[in-house]
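Heads up, one of the protein chains got dropped from this complex, but the rest are sitting where they should.
Now for chain A:
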Amino acid sequence: MPDYKLRRSLLYVPGNMPSMLQNIPIFNCDSVIIDLEDAVPLSEKDAARHLVKRFLMQYTDRNKELLVRINPLDTRWGYEDLKVVLPAMPDGIRLPKADTPEIVERLDTLLTEFEEELEVEIGRFGILPSLESALGVINAVGIARSSQRIFALAFGAEDYTASMEIERSRGGEELFNARTRVLWAAKANGIQALDTIFADVGDMEGLRAETELAKRLGYTGKCLVNPRQIEVVHEVFAPKKHEVEYALQVIEAIQRARQLGTGVISLGGKMVDAPVVKRAARVLRTAYAHGMVDTLIDEEAIHGAQ
């Protein structure tokens, strides 16, 4: 079954700064990516992973998804990151520079080994591959299929533009093809697509425009570098009022049909088919997260309809 977890906002937090780690519980992003890679200087790699472990161990009443961005597996830090951090039970690993399916498969194998050692369910740790080079974008489809643990593909524009030897512009026209290819790979494999960061934390209008573009293309979430960006991103990903109203009508129609014992569901004279139900379910889950509806949808009703 596809992963429907809401991931509108994935906030990066440096793994070497206790003052920022301690604020993780308070921000209302959907996921946090604790960074052991680019944000951490070489001299602090060792200290940071132990700090992150300590933090995760004491952060017991977790109120959001927690991912850890490890260093690439072909560096001398990647494996150590896993070894130290996984016993503290993050929800998943963000794998940087996921250029090929083989790299992801290697991580999958390692995670399975750790799960056996830790005596937790196999598949407990998810993988979020970061497609951030020309090679990664070309291999997007293969990467999306390389592990059952993958719940989304993330596009990383900063490294991508570096690999293409181009500058990133405010409008992002140079990213269009890569963005779309990552999106196709994700959608074709029933997983989420998460857009790149917007680095200028002072430019809220630029952030809004880029997020709107990503949403129009089909992305369902965005990676963030500052908590101030959360509100804008959530606003953009919030469903429109008329979408929520229609989705509620769809659910009502399903329930009505079940009460009548009929398999045929119609709304306003039109058939309600599986894609319509799926879209309505997604809209209502998002609406619930935004406080636009009071209760979560009846999953049983939805899946019964499918």
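Just so we're on the same page, a contact is a pair of C-beta atoms (placed from the backbone, for glycine too) under 8 Å apart; a residue touches a chain by one contact, two chains touch by 3 or more; residues count from 1.
Quick note on the criterion: contacts and distances are computed from a predicted model.
**Student:** Among "FAD-binding oxidoreductase", "ABC transporter permease", "Citrate lyase alpha chain" or "Zn-dependent peptidase ImmA (M78 family)", find the name that the UniProt record gives to the complex chain excluded from display.
**Tutor:** The record names the chain that does not appear here as "Citrate lyase alpha chain".
**Student:** Check each of A:27, A:79 or A:184 against the chain that is not shown and name the one that touches it.
**Tutor:** Reading the full complex, the residue touching the unseen chain is A:27.
**Student:** Of the residues A:43, A:58 or A:259, I need the one that contacts the missing chain.
**Tutor:** Of these options, the touching residue for the absent chain is A:58.
**Student:** Spell out, residue by residue, where the missing chain touches chain A.
**Tutor:** Contacting residues on chain A, toward the hidden partner: 22-23, 25-27, 58, 226-228, 231, 291.
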